[in-house]
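Complex shown without one protein chain; remaining protein chains in place.
== chain A ==
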Amino acid sequence: MSSIQTIVFAPLAAAIIAGLGNKKIGAVPAKLVTTGALFLSCALSWPIFLSFLGGHAQESITPVLDWVKSGDLDFSWTLRVDTLTAIMLVVITSVSALVHLYSWGYMSEEPDQPRFFAYLSLFTFAMLMLVTANNLVQMFFGWEGVGLASYLLIGFWFRKPSATKAAMKAFVVNRVGDLGFMMGMFGIFLVFKTVSIPQILHDAPTLAGSTIGFLGFRFETATVICLLLFVGAMGKSAQLGLHTWLPDAMEGPTPVSALIHAATMVTAGVFMVCRLSPLFEMSETALHVVTFIGAITCFFAATVGTTQTDIKRVIAYSTCSQLGYMFFAAGVGAYGAAMFHLFTHAFFKALLFLGAGSVIHAMHHEQDMRYYGGLWKKIPLTFGAMMAGTLAITGVGIDDVFGFAGFYSKDAILEAAYAHGTELGHFAFAMGIFAALLTSFYSWRLIFLTFFGKARWEQSEHIQHAVHDAHGHGDHAHDHHHGHDHAHGHGESDGTAGYHPHESPLNMLVPLAVLTVGAVFGGFAFAQYFLSEGTGEFWKGALVFDESLIHAAHHVPEWVKLAPAGVMLTGFAIAIFAYILNPGFPAAFVAQFGFLYRFLLNKWYFDELYDLIFVRPAMALGRVFWKVVDIGIIDRFGPNGAAWVVARASRGAARLQSGYLYSYALVMLVGLVGAISWVIAR
């Protein structure tokens, strides 16, 4: 068994063992086997990645099993490894291994641990199948597999209605995207007579000037195919319009958010566009759409992120926004920069999520930042990690000296967008710059609200419960005591309610430490491979690498290069002003601009809109089709009508055989008349 097979199938085997063994084998063996499998996969992945970095690895294709052969359509289970896959392999296995380890601590009080770890490993397997796919259908297998795992993990606490609702929403909204993906595959097979990715990319240039009939209109072939596939990417990567599931997905346990809804699964759409970049290059229209959607998403999500109070939702919108950056990078042709941002984002965003998890852990499941404050002294290590993550996402750095991870990738994207030279490129640049300002603002807002200022913990019900329990009232039926009657009972006046947050255990801190290293050095260490001119060597044709765009990006005007740093500092300054120097400012702002605030707080009212135009009508239509059409029309005039006619007829013609014989004859007659009249009429 070659190492790639071990990398991919070890997590599957572990998931099966932990999932089926479940409570019979117990939590510790289940955790050992899954975590062990992931560390094994991770250990085997890094050498592959490093050998691609070193430039001496070649792409390899490992067949596993035949899958489907139907006429010209032929695809199999195959593991493909090239530069693009190698990058994804280390991202997936590293973050996943660390999240597995982290979950030992985070989920330690959970009675259902084997199931959780089984889902995590299953997810990793599906994600690995996605990135190693050599044909679109296997990619779709991984695509749906991660969707399933995501559904199961969001709904992990299945007793909570909000969790199962969010899980279902995630799956169904993703299916809207999958509709596009499937249609795209059908179109590809129609045009190329294959679903093999290398074959498609090889034949892509033949699409130049080709047109296709679609839904009764004629379009450029490449445009139709790429846009259909891009709908799939929009679903998985939560782009504007199909993004509504991602914030709700925060109902899942926090390690899940870090692994699935930040580092890996949501980047699948970006991966797909990069993987198929030669195909997307054939359609200017499609690339314009990708750029536009990416830019607008990056702006939209950042605006919403500024008003959310749930720490995880802030990071979720941040993820959505960062994915927008990746898409418009791809749209302007800077696929290398998109992949590099995917790479660095995986580390710093996983870090932010796991850090948030550590805060939530310390604050007894409280997720609302309004009830945090003053935590930096209590949990200094977590604070350090979150600071590293924030420095990375806001893109702090000095050219040619050193920068945190996001500095390299985000600047590269913005410069490429500007260098693209078109109006759309400039639009994306403007959106990106404005989003960078907001990113800096909401990231620092998160830090200040959480770690600085005065403790505001006493207003939190979670903390009240914790204090209540810790003080040992010996009353285990505390579910009945919702509320504030305990809050003031302990004579604390410093806002802590007498609660003492504790730093997380070692198994949570180690992953944070490792990811901190990634967030600090990830950009600095790898930028030269992903971004510099002449890295076509590194990509080896795994994606379209536009030398001239990189060259142009390096020679944009000085103000373009300085703009990200400028807006980053501005955002920081606003956050300091509003949350440290002048804490009354946000309330005053809200009072002044209530409409804008509510618009953002309610996420531009997308959920309400969709509920109004899709969910309710679907239910109402279902009832109409059932009660009115099926029962009221078809049954009434069909079988019930026949019965009525038979009953009437039998009354007239008495003493003939059973009613059924009548209906037999009647139906025969009607049928004959119908058939004959048809023949005559023709």
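Note that in this section a contact is a pair of C-beta atoms (placed from the backbone, for glycine too) under 8 Å apart; a residue touches a chain by one contact, two chains touch by 3 or more; residues count from 1.
By definition in this document, contacts and distances are computed from a predicted model.
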Absent chain [UniProt protein name; select from "ATP synthase subunit b", "Phosphate transport system permease protein", "Proton-translocating NADH-quinone oxidoreductase, chain M" or "1,2-phenylacetyl-CoA epoxidase subunit PaaB"]: "Proton-translocating NADH-quinone oxidoreductase, chain M"
Contact residue for the chain not shown (choose from A:11, A:155 or A:501): A:155
Among A:9, A:123 or A:141, residue touching the chain not depicted: A:141
Hidden partner chain, residues of chain A it touches: 19, 22, 65-73, 77, 137, 140-141, 144-145, 148, 151-152, 155, 158-159, 161, 164-165, 167-168, 171-172, 175-176, 178-179, 182-183, 185-187, 189-191, 206-216, 221, 618-619, 621-623, 625-626, 629-631, 634-635, 638-639, 642-643, 660, 663-664, 667-668, 671-672, 675, 678-679, 682
